[in-house]
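First the structure, then my questions, so here it is.
Coming up: subunit A.
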Amino acid sequence: MYKKGLSVWFIVILLIISLLAVGCGGKTEDKAAAPEKVKVGVILPLTGNLAQLGQEVNNGFDLATEFVNAKGGVWGKQVELVKGDAPDATAATSEANRLITREGVKVIAGSYASAVSFAASEVAERNKVIYWEQGAVADNISDRHLQYFFRLIYKASDLGRASAQYVAELAPQLKIDPKDLTVAIMNEDSNYGTAVAAGVKDIAAKTGMKVVVHEQYSSKTTDLSSVVLKIKQAKPDAIIATSYVPDGILFWRQAKENGVSPKIMIGNGGCHNMPDFAAALGDDVNGVFNAGTSSTFNPDGLLPDAKALFVEFQTKYEAKYGRKPTAHAAMGFNAMYLLLNQVLPQAGAMDAEKIKTAAKAMDMPTGSTIVGWGVKFDADGQNTRAFPMIDQWQSQKVVTIYPKEFGLTDKVTVPLPAWGKRADVGK
Partner candidate 1 sequence: MNEFIQVIVSGILIGGIYVVVAMGLSLMFGVTKIINFAHGEFLMLGMYAAYFIYKFLGIEPYTAIFIITPLFIVIGMIIYKLVINPIVDRKHEIQIFATLGLSIVFQNMALFLWSADFRTVNLSYSTATVSFGDITISLARLIAFLAAAVITAAMLLLLKYTYVGKALRAVSQQNTAAELMGIKVKRIYLIAFSIGIALAGIAGALLMPVFYAFPTVGAYFSLAAFVVVVMGGMGDVTGALIAGLIIGIVESLSGFYVAAELKEAIYFVLFIIILFIKPNGLFARKEAK
Partner candidate 2 sequence: MLKIENINVSYGEVQVLHNVSLDVEEGEIVALIGANAAGKTTTIKTISGLLKPTAGKITFNGTNIAGLSTSKIVELGIVQVPEGRLLFPEMSVLENLELGAYTPQARKVRHETIKTVFQLFPILEKRSQQLAGSLSGGEQQMCALGRGLMAKPKLLMVDETSLGLSPIMAKTVFESIKQINKTVGMTILLVEQNVHWSLRLAGRCFVLENGKVVLNGPSKELKENPHLQKAYLGM
């Protein structure tokens, strides 16, 4: 309909520009070939809805790198983290490609969000680059039998199992037979919440606990009153919740408004161990349990080296960021520190095969890392010695209570006191 002869030249010009851009890019690659520093890739969601926890992990990564660099780095060279922002799977693919092919990294640490981990680790695998996952919990990430993928954290369903198991163990204290215990499950409906809930259901079936309500919702919702009302109606003894921060705050606030008062409330990370959660609820946060990685357990349960590192991490982190590290920051630190301090020196060179061998050879007992875990990867790259701990909020602080050797206190308050009467929890 229109004479196109000329518009084509317009396009051709654009193409030439993009060609030039590519030409320039080629040089960057050459630079990467002769590194003066040890480059490690990082992929995290630094923008978008998951930015908050992504940033926490990023802080941990940064601090671990500082620690290692202060000690002289790896192989006598300083470590540089090359970062990619991946708010979603497509961006993760882009960034993984960029880090691998343009920055020339041989190992990528990530990614906290499961969707990001899925996509980025796929690219890493195809390029034979190590993907070092610190905190994405979706079960099926490690079900793909990838060769270059290592995950330090436990699976989501294991987290759900742990929290449900703990609830079952608390039943006698309520003078209820676990078989008669009624449980409400609520979770946000992304892969994280869904997988945790599956683990909870599994244990509920095994222990005979009765799941009276199971509510799933989008974490982007503005109102959870329908969920709250359903739970209120079912009057469960325990609520097992999996939330992100916004919906977690919303739920507990609306639960308070509606006078939902279970005997046990337990969360599964993501929200229920975050300072923002406590800030929003004040004293009412006390008595709430959380299952997940902890950054505030009793370091006496750790092996001596780990304990020293734990203390150093806590103080340096607070000095640098002006607040206590969250569990996500601790996991980030742990993952990066293990990578830089153990795996890479062991591997001896920036070579994926060697790093893989070194990682597979890792055999660290429980209590040897700053989050309490040991490290031993199975054939799928899943760490078999990771486990969640149980915390309880006391005096608006996350206090670890289980496993016993990491517990800071024996004083566990059950059942949960009524709303507004929780200041004394743990005392």
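By our rule, contacts are C-beta pairs under 8 Å (C-beta built on N, C-alpha and C of every residue); 3 or more make two chains touch, one makes a residue touch a chain; residues count from 1.
Inclusion criterion for the candidates: all candidates are chains of the complex that A comes from, given by their letters.
For clarity, every value in this text was computed on a predicted model and none was experimentally measured.
**Student:** Which one touches subunit A in this complex, out of 1 or 2?
**Tutor:** 1
**Student:** Residues of subunit A touching candidate 1 in their complex?
**Tutor:** Contact set of subunit A toward candidate 1: 47-49, 51-52, 54-55, 189, 215-218, 220-227, 229-230, 233, 245-246, 249-250, 253-254, 256-259, 274, 276, 279-282, 284, 419.
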